[in-house]
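Left out: one protein chain. Kept in place: all the others.
In order of appearance the chains are A, B, C, D and E, and numbering begins at 1 in each one.
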Amino acid sequence: MSYQRSAERAANALRPLRITRGYTRHAEGSVLIEFGQTRVLCTASVEERVPPHQKGSGEGWVTAEYGMLPRATHTRGAREAAKGKQSGRTQEIQRLIGRSLRAVFDLKALGERTITLDCDVLQADGGTRTAAITGAFVAARDAVNGLLASGALKTDPIRDQVAAISVGIVQGTPLLDLEYTEDSACDTDMNVVMTGSGGFVEVQGTAEGVPFSRAEMDALLQLAADGIATLVQAQQAALAQPLVKD
Amino acid sequence: MSYQRSAERAANALRPLRITRGYTRHAEGSVLIEFGQTRVLCTASVEERVPPHQKGSGEGWVTAEYGMLPRATHTRGAREAAKGKQSGRTQEIQRLIGRSLRAVFDLKALGERTITLDCDVLQADGGTRTAAITGAFVAARDAVNGLLASGALKTDPIRDQVAAISVGIVQGTPLLDLEYTEDSACDTDMNVVMTGSGGFVEVQGTAEGVPFSRAEMDALLQLAADGIATLVQAQQAALAQPLVKD
Amino acid sequence: MSYQRSAERAANALRPLRITRGYTRHAEGSVLIEFGQTRVLCTASVEERVPPHQKGSGEGWVTAEYGMLPRATHTRGAREAAKGKQSGRTQEIQRLIGRSLRAVFDLKALGERTITLDCDVLQADGGTRTAAITGAFVAARDAVNGLLASGALKTDPIRDQVAAISVGIVQGTPLLDLEYTEDSACDTDMNVVMTGSGGFVEVQGTAEGVPFSRAEMDALLQLAADGIATLVQAQQAALAQPLVKD
Amino acid sequence: MSYQRSAERAANALRPLRITRGYTRHAEGSVLIEFGQTRVLCTASVEERVPPHQKGSGEGWVTAEYGMLPRATHTRGAREAAKGKQSGRTQEIQRLIGRSLRAVFDLKALGERTITLDCDVLQADGGTRTAAITGAFVAARDAVNGLLASGALKTDPIRDQVAAISVGIVQGTPLLDLEYTEDSACDTDMNVVMTGSGGFVEVQGTAEGVPFSRAEMDALLQLAADGIATLVQAQQAALAQPLVKD
Amino acid sequence: MSYQRSAERAANALRPLRITRGYTRHAEGSVLIEFGQTRVLCTASVEERVPPHQKGSGEGWVTAEYGMLPRATHTRGAREAAKGKQSGRTQEIQRLIGRSLRAVFDLKALGERTITLDCDVLQADGGTRTAAITGAFVAARDAVNGLLASGALKTDPIRDQVAAISVGIVQGTPLLDLEYTEDSACDTDMNVVMTGSGGFVEVQGTAEGVPFSRAEMDALLQLAADGIATLVQAQQAALAQPLVKD
Partner (left out) sequence: MSYQRSAERAANALRPLRITRGYTRHAEGSVLIEFGQTRVLCTASVEERVPPHQKGSGEGWVTAEYGMLPRATHTRGAREAAKGKQSGRTQEIQRLIGRSLRAVFDLKALGERTITLDCDVLQADGGTRTAAITGAFVAARDAVNGLLASGALKTDPIRDQVAAISVGIVQGTPLLDLEYTEDSACDTDMNVVMTGSGGFVEVQGTAEGVPFSRAEMDALLQLAADGIATLVQAQQAALAQPLVKD
């Protein structure tokens, strides 16, 4: 007998997904992405300079920063700016987001400029890092569209879409898109990042309790691939709308 | 001949004001406050402990932290958590918000607990600190209402309302509620914090260009007092609605 | 019946004021300023470079740093260098001193050089920030006089004097130049910075206890204006003496 | 045609492996592990206290710290202690080592004590994090054996072995145990952590260049499983020897 | 032919020495010590607590902190509080001062309290660390006298005097009490700390240019011993005066 999810959600169902473009007005791309109660504001900022390791290379750079508002969570977390450092978890997540986005960028075609994806969690209910990647892609797409429209870029440096989802095993049942209570209870937790054409960009699976088997891993990867296919379509649908800044 | 504001706004007019309670769901109070394009998320968190300087005093504490998302502004600002320290400006603002809120709290009546007001700017267009104070009061009110409703508090520790507005002189014209372009161009900039009953809590006036006269100061204080009276009514109107969490 | 000050001081009387120029020998300007038991060493250092935000602008910069020796106070305070960061209070004060001095400087006339005012409190008894501003002006004046004398500057970049004083309401009585015990007991505390010609540069009023009224504010501003007029004369008198380095 | 490895190594061959127990004398467990030219010193330290989040829980804690000597690498890297912070990469690795070791520990059986695994890279040639996990297990085993021998522990808190290896795809060829030049050239890089009984603890795959397919992932997981089986035997062989401190 | 010092000072002569007790009023001991143009403010603060490593030991602690005002020197030095860390030089000096003072303290007789010596350089002209030690002893003596007078201490925990001087070789000539220009030019620089009864507490000799010989070292140690004997008498003379707080 399998685990019963809240709100009668099926094991392979995503939470209600909402992608709002133009959420704030200053950034070149600004997307609020919501997976159920998880809400992440993803902005893409274009700057006409690159970090030292890319200087003079003719290539651009794509990077990400991640933050969580202190009261995005059930109990207040300390503000990292006040503590004076980002936690290991924060750094791990922002490195993951950056790598995931770079996987679909042709940095040569981007030219010597930087796109920074700021992913700030306004409300957390599990899956913030995968929501961030999925939303950051849309923000990056809007920012690049602006560069193409202005003539700053002649060719599109984005080669494919990228999206991500979490999967996990709770009480023996493989589940798609874990919410917080499921995430806390799961034996295995896996974050999967894939391209629009179905290639894997990142797979990060962790046994929280007992180790997991190859069969379990296969089931999780299939769940994730199906979920990401849906996300990729949702990104396309959102981007097909005209962009209206709030 | 006086300075012409954008959108035909009168010199003594506030920008469109919107106060959304229950904006996020985990915090004991959560308010999105908007002054035109300035948007600040203010959450009130209740914790059953006090900082060391209040321990054993029988009194509670009210404090604030302030942050600005990196792309709340026209050009991306460095993330303070990544830089490893809060700027002098950030610290100055969060100290101001904390003092302003404490001015209307009876810390003895609050008991040994802490209310932390987190004010995070999602989008900036001038007046973020005064918007933060005005919104933080509403969030604090909701948090205290929760404590009263649950019986954790028997008597209301909030003695009065508190709200704030910026005023300034641009090209010789005293203006209420400066937006960013006005703030950048002004000769004198003043932030005023007042209680619901019309007492002054903070007055911070700064000559950005030429020094200002007593007459100019008087004009600005009057503008501010009128504006704050309107804000106090808006807080009451917002709090009169039933609280629905999003 | 009004509050009785120590040493039979009148409510509108300054503490004994002493301004010692040339207090240390290496700085371009070096002033020990004493307001009663409050003693602040203010040095002005001239450097032939500007911070990044002024580079290539043709303009100079005037900035300030503030510190308090650990045992300037009744009980030892932690050394900020050892703690590894300046407190919010320190940053707030040094930003205030910097703005106040810049208010009387023509940065264009200063040319691409920086004057740094270091204000270090040797002994504290209330009013350290206002003493620092008043003393820093004299140190800056000496430093600029040196630049004029050497021919490095052709025209004087200082447009006016600047001085500051604290005022406050203790037990209902408006008082000029609060010492520590008065400062701790006051309901309202206000720091006022004015130019030699009587314009306001900064007004920072804070209700420590009950909010203050317009009438109280008017009384405080008048007290401050009178006190500052005296300080401005004292600055002139000190500067009229020949400069002898200790 | 497949990629030719240095020293005629087969695609599915580990580098020469050496595990030296008792490498230093003060630690409760001290292991130098060598995978070819990669050398990591892993020490296990037992302390009779737990971090705050475990206090009073009756459970122990197992954690890890990772470092690289500045000249472990081809070009000198900045010393993290001198820079004043650990890089994101360092934190990510030490979090991974800690999770991997905890996966085979019964924290309840460990009792309220902490085992800290310090993994310091003396020389780096790829695969330092997986070597660290494999060596840290042996060090932890020696430390726990000491606790059992002394009677401090009655039951063994270690439930299984744990070991790790890196795999990757270079020029289309799946390879086991990447050395530095292979790691730099690979399209896909995967770190796999497994228990002695063959369960997965962590799988972290990253597409460095083009995304990877399910078929490629399957091939890599099989290579890793085979390699880890060999490592598990090597751990057993090393532990079967009497422990002689150098 | 030997090196000619400024102001016709003999090679074995100290600079004019001045010890002013009660220089500031809040500290339990407060001494301004002047060696020619070098001026260091030394305060002794008594606190009724000890650092963690002495807790419950029944012993007290004596420690020191050292700082230099930014413009104590010819060119402005960065403020350590603003930089966010103390330099290696600062830490080395404050550790030296602390060890030197502890050498004459019976920590058991002091009881569980801490004396902190803050040594802040108001003006630097060479020899600040040795001036600091010599002045800190007098401040500590005044602080302990206060504890004896109040009855907090029954027996005197100070066993001997301690004083320090710098010596060095400039152009082949051994010199006592180097001023800044001599210090910059010297081949060998030695700081010597001795007790009132003539024992060595610290000897720190450094070859700045060519290495030094045993014969040179002997000459320097003799110069230092003679100079310190004079300093010990000066400390006694200063302490023989009644203490008047400024």
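The working rule: a residue touches a chain if its C-beta (ideal position, glycine included) is under 8 Å from a C-beta of that chain, and two chains touch if they have at least 3 such contacts.
Since the model is a prediction, treat every value here as computed from it, not as a measurement.
Looking at the complex as a whole, the chain kept out of the display touches D, E. If you put the hidden chain back, the residue from D:26, D:53 or D:154 that touches it is D:26. Those residues of chain E that touch the chain absent from the view are 85, 88-89, 91-92, 94-95, 99, 103, 190, 194-195, 197, 199-207, 210-214, 217, 221. Mapped onto chain D, the interface with the missing chain covers residues 24-27, 30, 37, 39, 41, 43, 45, 47, 65, 67, 69-74, 76, 79-82, 84-86, 90, 116, 118, 120, 122-124.
What we mean here is this: only the chains that are shown with their structure count from here on.
In summary, no chain was found to touch both chain C and chain D. For the self-contact between chain B and chain C, the two sides draw on mostly identical residue numbers; the shared fraction is above half. Distance between chain B and chain E, defined via averaged C-alpha coordinates, is recorded as 51 Å. The set of chain C residues that touch two or more partner chains comprises 85. Across the whole structure, chains are in contact as follows: A-B, A-D, B-C, C-E.
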